[in-house]
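Below: the structure, in structure tokens.
Selected chains only, in their assembly positions.
Here the chain labels run A and B in written order, and each chain numbers its own residues starting at 1.
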Amino acid sequence: MAPRYAPSLRSCLVPTLLLLQLAFIVIFYFKTEIQIHVRAHGDSFSDVYPMFQDVNVMLILGFGFLSTFLVRYGFSASAFTLLVAVVATQWAIILNGIETFIGKIRIDLRSLIDAEMCTASVLISIGAVLGKTNPVQLVLISLLEVSGFILNKWVLQTWLKVQLLNSIMMLHIFGTFFGLMLTWTMYRKGSEEGFEKEKFDQRSGLFSMLGTLFLWMFWPTFNSVLVDGRIPGRKLGVVCSTYLALAVSAVAAAAMSVLSSPKGKLNLIHMQQCILAGGVAVSVAISAVYQPWVAMTIGLTATVVSTVGHRYLKTQMLLAFQCHDTRTVLSTHGLPGLLGWLIRLILEVQALDDHTTAIRFAVFHICALLATIAISMSMGIITGLLLKWDFWRPPQENKCYDDQAFWEFPHLAKRK
Amino acid sequence: MAPRYAPSLRSCLVPTLLLLQLAFIVIFYFKTEIQIHVRAHGDSFSDVYPMFQDVNVMLILGFGFLSTFLVRYGFSASAFTLLVAVVATQWAIILNGIETFIGKIRIDLRSLIDAEMCTASVLISIGAVLGKTNPVQLVLISLLEVSGFILNKWVLQTWLKVQLLNSIMMLHIFGTFFGLMLTWTMYRKGSEEGFEKEKFDQRSGLFSMLGTLFLWMFWPTFNSVLVDGRIPGRKLGVVCSTYLALAVSAVAAAAMSVLSSPKGKLNLIHMQQCILAGGVAVSVAISAVYQPWVAMTIGLTATVVSTVGHRYLKTQMLLAFQCHDTRTVLSTHGLPGLLGWLIRLILEVQALDDHTTAIRFAVFHICALLATIAISMSMGIITGLLLKWDFWRPPQENKCYDDQAFWEFPHLAKRK
């Protein structure tokens, strides 16, 4: 007979986490040291530190609380995000530095930020499988996705001569397609009927709003932190552009949400996810955005696409493709990311006088997208197939989206 | 027969927002560009950016969550604050730069911060009509109030030779009187009986505490961000003074709240609104405060005034003047702001040896207050009369202070 209670995590989670962490410490012992000398072309510590903290807040608090909208999944959403973030960041520090086989990996704020960018792509992906996975599976996802993302970054940089900044900003597209393939592979029958606990209420909606606002407010930092500070005004330009794009997004999200609602009401999920669309699109298009109005137009278009996606595409994805996307990452990160990619193509090609160079750029730019999609989808499917294995003890149907599966509630016990 | 449901926002909100946003983008296309060269007398990007983010957090998160104390109005409070903030900021960037008819408006962090200060005055005003207006009305308020505030700034600077910093810090007084006139003009019969949903509970009170604490913590940034960094120690002085004034406010608010309570208990609203009074008063008096003890005395006095206002004035305003002030902005921003104005007058006059100069200063200082009050009140009344028009479909009596009027609640729909 099937167990009535959620399966214990003990035999699976504890050795995974402890062995993994010990392995990380051993690798750090042999391979890393603190970067003592300031890099020649770098900003000073106190210039970068506040931006590092902003990114940190976005990952831990922003993504963590963004996912708390599920009414009975708040503890898991915030704590598992933290767990995934710290595992992914440690792993990314190691993989990012692996090119230096000889010698040690020098750790400084820049390498932490680089690692956190890889982590961001993982945090996007796990939004698609939110509530349907256990922490062991999430840890495995973070390991495999970071590996895939760094592989993709390496392919883009080495073979397609994509600049570091642009290859990192593919994280939105990478994370989305990885997440979609993951949730598609792990599809469970019956998901199309909907889950009782997959909803928000007044309380969880407001916690989720909090996380969203932190993402929204600090997105200018996210886009500008890796921009070279030596080009005068470039960092400022990215900050102002992103800020304006996000401002337009907030206005457009409200308008589009009401427009597409039969009752003419706002939808909280739209006001949370779609106000970020402008930031996402500008992220991907960042190296071609120089004018405020361009950023604002990107923000407007991205939000329109994102809201339409939220309203109509989510159900279609589920019914037609058996792809159940809890946090609707396709419409939040995927579509705006693709739009940003397209706009960058148009802007860059337009700015080039030379016909040959323009075609050359376009070919490379299209290849970069195809490579990213190919790598992310194949890694997503591989990860999904691995995680389908019953060995990992996924939560049963009736324990999905429920903290009860993973958390002790001592106050309930006491009442007995 | 009157409609049972809240009126749809579709026909009104959607075109307003979309046309407004398109107009903004067109204006930005013709009139703005990013400031590439660092201003001669400015701080560097990385000096200002953390302070810009603090101000951003105050506006979006601080004011947004401060208003979530209403038990069923959390989504609206946080999301509409965001909407108002982004509309007001875009409009303020344009109006602030309008003096340069020829040439373009250069956007940098300083112009964003200037614009956010105008936005702050709007966020104060909408506190007075919180829960009684719909988003279309709020957007109109933000457009009209920003225009009024920038007009007032221009009058103070051009005719009364008030320094930029001092004219901006009138935002507390401007916002209060604008908001009061607004709520007075839009008064509905029956408001004096109180609304069933105009209350807080354990949950909403804590969300509101969160917003308050962000305002409280970052108020030193708010007061110092526009201070000229070239005067040695001045920025530090403002930060320390504001910090100490806020510390005294927190102590005094607790004492006064208990003192004025018949049962000797604390009141949550006092502990939220009155702990900010010291920061408000120091804002307005900022250019005359050089000693810590002065700031602390201002904090103490402002909090006493503010708490007394909260305890006794709110009901009086409603019953005697038909002025229903949801977030009690009169006692939170108005009275402490007037007190700060008075203290600045005393301090500046006292510091002047020359009798003639002192009288001259006093006359100008009094004129600045009267001009601010006159402009804010007349703009408030004009705005209020405009918004009374039924065309804007204000929420009905029984839908005031209720998210149900504006938001889809899909989980309720599913349960049916």
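A few points about this structure:
Keep in mind that, in the parts below, a residue touches a chain if its C-beta (ideal position, glycine included) is under 8 Å from a C-beta of that chain, and two chains touch if they have at least 3 such contacts.
Remember, it's a predicted structure, so these values are computed and weren't measured experimentally.
Here 2 identical chains are displayed in place, and the whole complex they belong to in this file is assembled from 3 copies in total.
Assume only the chains that are shown with their structure count from here on.
Separation between the centroids of chain A and chain B, computed from CA atoms only, is 34 Å. Contact residues on chain B toward chain A in their complex (touch as defined above): 5, 8-11, 13-14, 17-18, 20-22, 24-26, 28-29, 32-38, 45-46, 49-50, 53, 56-57, 60-61, 64-65, 68, 72, 74-75, 78-79, 82-83, 86-87, 89-90, 107-109, 112, 135, 203, 207, 210, 403, 406-408, 410-411, 414. Taken together, the chain A residues at the contact with chain B in this complex read 43, 46-47, 50-51, 54, 71, 194, 199-203, 205-206, 209-210, 213-214, 216-218, 221, 229, 232-233, 235-237, 239-241, 243-244, 246-248, 250-252, 254-255, 258-259, 261, 263-268, 271, 275, 290-293, 296-297, 300.
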